[in-house]
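Apart from one protein chain that is not included, each protein chain of the complex appears where it belongs.
When the chains are written out, they are named A and B in that same order, and each has its own residue count from 1.
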Amino acid sequence: MKIIRGKSKTWDLFIKSTLGKVGLGLLITFAIMAVLSPIWIARNPQIYDPLTGKDPNVFGSIPPTMAHPLGTDQLGRDLLSQLLKGSQIAFLVGISVGVFSTSIGTLIGLISGYYRGKIEIVLMRLTDIVMTLPLLPLLIVISGIFGRKDIRMIVLVLSLAGWTLAARVIRSQTLTLKERPYIESARVSGASNMRIIFKHIAPNILPLTFLYMTIGVTYAILTEAGLGFLGLSDPTISSWGMMLQWCFMSGYTFKALYWMIPPGLCISALALSFYLVGYAMEEIVNPRLRER
Amino acid sequence: MKLIEVTDLKKYFPVRKGIFSKSDKYVHAVDGINFSVEEGKILGLAGESGCGKTTVSKLLVRLLEPTNGKILLEGEDIAHKKGKKLKEFRKKMQMIFQDPYGSLNPRFTVMDTVAEPLIIQGIGTPEEREDAVAKALDIVGLKSPEEFLFRYPHELSGGQRQRVAIARALVIEPKFVAADEPVSMLDVSIRLGVMNLMLELRDRLNLTIVFVTHDLACARYMSDEIAIMYLGEIVEIAPTEELINNPKHPYTKALLSSVPIPDPSEKRKRIEVKGRVSTPIDPPHGCRFAPRCPHVTAKCKKKDPHNVRVSDKHLVACHSFKS
Partner (left out) sequence: MSLRRYTVMRFIQLLVTFFIVMTLIFILFRLMPGDPGVFLISPKMSEAAKETIREQFGLTKSIPEQYIFFIKNTLKGEFGDSFYYGRPVKDILFEKILNSIVLFTFGAILAYAIGMTIGKIIAWKRGSKTDTFFTMVGLGFWTFFPPWLGLILIWIFSYRLDLFPLGGMITPDVWAFNPTLSQKIIDFLHHLALPLMAYVLMWFAGSMLIMRNSMLETLREDYILTAKAKGLKDKVVRDKHAARNAMLPVVTSFSMSIAFSFGGGVLIETVFSWPGIGRTIVDVTLLQDYPLAQASFMVITLAVLIANFAADIVYAYLDPRVKY
């Protein structure tokens, strides 16, 4: 009840924002694609499985037909099927990285902002360092070292590297929140540090956490797609980045726009939709931007 | 019985320069004060902005740890208590804050806010707590508590918020309450109501209160005794009527002359004395008030004045007064 009522004002403002509505609309579209994926494949997995399927009547990549509304790739695999599956993968990667990295960032931000002193200095230097790591090259090198490319490892590395921005912002927010009288009021009653951090401060930075989660999702989607495009993502799943890589490597790039356009469009649009949701949120969460 | 007794209480804050460099300068926010309050009585603590009133209240409820001195609550020194022992004492003392807009968590309902001290101290079952909350709300004049229990602070008026804050302070039945300018941010029209409430609660619950204010009229209305603070020190302390009618310290006199009508519902009068208050960063020897004092002598600038007894309960710290 608390959360719902606390948020409803934010929600009202959010739904009034055009950009927020566009973002949410796109998001729902992709969610529907993700849900449709198994249904589409289930029609005939031998033909429609995004990785192992093959239409026996098709040789080489073909443009859209009735059976293959988006055409097929050079191996005769259904492109629509790959695209729908890709939506699932993108959501999975994006949201897990978003949740993990923002949780780490929130925790580090809360702790360094609340305890100050040496802890703060150490954590903020750590943040500076991680922030300057060139992530994509690091992932490239790691995939080279371990040879086997595993989506779980990619999610892990992205999460371990992607928390810095959230940590910085949440730290400075914590710094101002912890000076509020209601924090002192809780302390007078004997509240422990843990209670103050998690019951009093954390709920008040929730909107901010959510905002940085959308940014984290955007960056995860784009980075994983980048790896896929370079042929360094998990080969056992069909992600949009991989689709584009297959298209690029098989030399169909400019001969088969029906193949080249959809995955890139989906990557960009899904990243955009999360970013728009965040952008609309920010106008609400950050009152200084809203007042104008 | 003395419920709370403070001896030579000091709080120095280091003056910060940057993150890495702590300077060796200190703000003497509270610089050796002594007073005691009898059970069931109200002590008014008055003074200009920046004289250390808030710091004293926070020291009393141990939001801050004193640099020096003793704070005896029912005879036991709580000045340096920590952890579990301090938490035990927190059942006995509470604080009411100046800003009713900041002292309630915007994401807590009235119920959450008022019940929190009980939850933290592990008192009662959920049902018992709910009853206690309803009772506390009733006591502070929020009749029909059901109507308020699930409201959020932004759905309350300033006066209602301060009443909720008071209910929260009283719900664990403390012995002692430090009230830091509890009415200064409220509309003049509702100040009297809140002050009357506090007086009434004092009578009903036998509370002991330190009532901080920058408004002498409020102090007079509320207190049994008044202490006047100046730059971290108490310059004069006496029973209310004695202090008003027979002030000895030049600073008290100056304050009183600027407060002719002791009616709290009257337009608020800030204490004003000519000159500006400085910040007590490593203050030199001598009387703190000397630079602004009309009766200043050479001695005032060299020697710290000691407390002189005017009568049994009337103390003043001024060289010009001889008993």
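Worth a mention:
Assume a residue touches a chain if its C-beta (ideal position, glycine included) is under 8 Å from a C-beta of that chain, and two chains touch if they have at least 3 such contacts.
Here the structure is a predicted model, which means the values were calculated and not measured.
From the options A:S112, A:T218 or A:S238, the residue with contact to the unseen chain in the full assembly is A:T218. Taking the complete complex into account, A:M131 is the one of A:L13, A:A31, A:L92 or A:M131 that touches the chain left out.
Only one of A:G25, A:P38, A:P63 or A:G144 touches the absent chain when the whole complex is considered: A:G144. Interface note for the absent chain: among A:I47, A:I89 or A:A271, the touching residue is A:A271. On the side of chain A, touch with the chain left out of the figure occurs at residues 19, 125, 128-129, 131-138, 140-147, 165, 218-219, 222-223, 225-226, 229-232, 244, 248, 253-254, 257, 260, 263-265, 267-268, 271-272, 275-276, 279, 288-289, 292.
Please note the rule applied: only the chains that are shown with their structure count from here on.
Chain A and chain B have centres, each the mean of its CA atoms, that are 51 Å apart. Those residues of chain B that touch chain A in the complex are listed here as 19, 58, 61, 63, 86-87, 90-91, 93-95, 97-99, 102-109, 112, 116-117, 120-121, 150, 152, 165, 168, 172.
In the complex of the two chains, the chain A residues touching chain B come out as 1-2, 5-6, 121, 180-182, 184-192, 195, 200, 203-204.
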